[in-house]
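All protein chains but one are shown in place.
What follows is chain A.
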């Protein structure tokens, strides 16, 4: 008797659980949807299919057969909301401007990018063209994952690029990508009002690492931290490239990629800088945000922050009332010499997939968007609040006549004092960068810097041996 009762009770309970859970699931589902609206903007389909059906209808009403547009698929990483909107705006404009090519844009969040692209490649369904950062181009070209663009985009459009950028997008004598923007990875942002309150001169930002840490010590009080920068290995892996390059004069591998090149004073200095900054107590013990996000600085929790130039856009869009208190300066270097490299130039390009069936149509759109009329790109740099920089001479020329751009002091500072001394990002595998940044992080957490570097050197050399990396640098032959 008792057990049966128990069973009945359990089954009714289970039923109620199922009902409640299904209710909660649907609630969850709608919750996800609303959150997706902000992060997931893949729902371009509505707009675009609308366009294509309109086009088809137009064709049907006429006497001619419906014009068959070639559809090319375009995947873009998810960047700031303003960039996403800019992509959508100009894709729509392009689709309406002619009746040959229909570009289908899909915006893919960064953390899903690699999985989604690899799954599509494995199924032979990779998009015709997509965004790629400078660091990925050489390897993708070596593996024939992307096509050379020399025969697809006219040479004059490449002549318009600055010489160093030409190098970023080429392997051997071929261009494999068309660049969209460059942005230095490290710039110093500091609070002028807090500088004054701490007895520091707000017009004299630090120029050496020691000054940066000393100022940080004076600024750390009342729950405000003196310094925010990358402090986890994945963030440090790329955000410290500029400092590595400036202090050591080179990056972590020898030119022929045959061995690690980090047991030197330059690399020791970089590791010690991060370890000293962390141990001096001016940085929070747990990062308040990821490196590329300057929100904690904007919210007033941090007095000095190292971040990329893109943070200007974030500050101007999201923290408007903070702007008059913010100072911007080049990232300090080890010795204080203003011409020392402290940042790498990252940035994004568009590439045509190696297996694309419509490379001509894809590159026609790339030419239109990135290499065409200067107002398309000026529109982009405006929406990004001039936190990104043009790889094209003609766009910079045209921007000189734009009052908002020419009178922007932060833009001028980065263009004149940061970009000229910035280096290209390394193209060696990420495993090498993460080995170095793991050494930095372990030194921050108390490991002896020398031992941390020795371990990194061993890890890198093991990796080189196992993956037969020596002599495979795609750019070494040049």
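Operating definition for what follows: a contact is a pair of C-beta atoms (placed from the backbone, for glycine too) under 8 Å apart; a residue touches a chain by one contact, two chains touch by 3 or more; residues count from 1.
The working rule: contacts and distances are computed from a predicted model.
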Assign the chain not included in the display its UniProt protein name, restricting the answer to "Pyridoxal 5'-phosphate synthase subunit PdxS", "N-methylhydantoinase B", "Transcriptional regulator, GntR family" or "Sugar ABC transporter permease".
"Sugar ABC transporter permease"
Considering the complete complex, identify which of A:131, A:344, A:387 or A:438 is in touch with the unshown chain.
A:438
Out of A:109, A:202, A:234 or A:292, point to the residue that touches the absent chain in the complete complex.
A:234
Given that one chain is not shown, which residue among A:70, A:197, A:288 or A:398 touches it?
A:288
Touch criterion as defined above, residue of A:115, A:339 or A:406 at the omitted chain
A:115
Touching the absent chain in the whole complex: find that residue among A:95, A:131, A:145 or A:207.
A:145
Contact with the hidden chain only, please: which chain A residues?
2-3, 6-7, 9-10, 12-13, 16-17, 20-21, 24-25, 28, 114-115, 118, 121-122, 124, 126, 139, 143-145, 223, 231-234, 284-288, 301, 354-355, 429-431, 438, 441-442, 445, 459, 462, 466-467
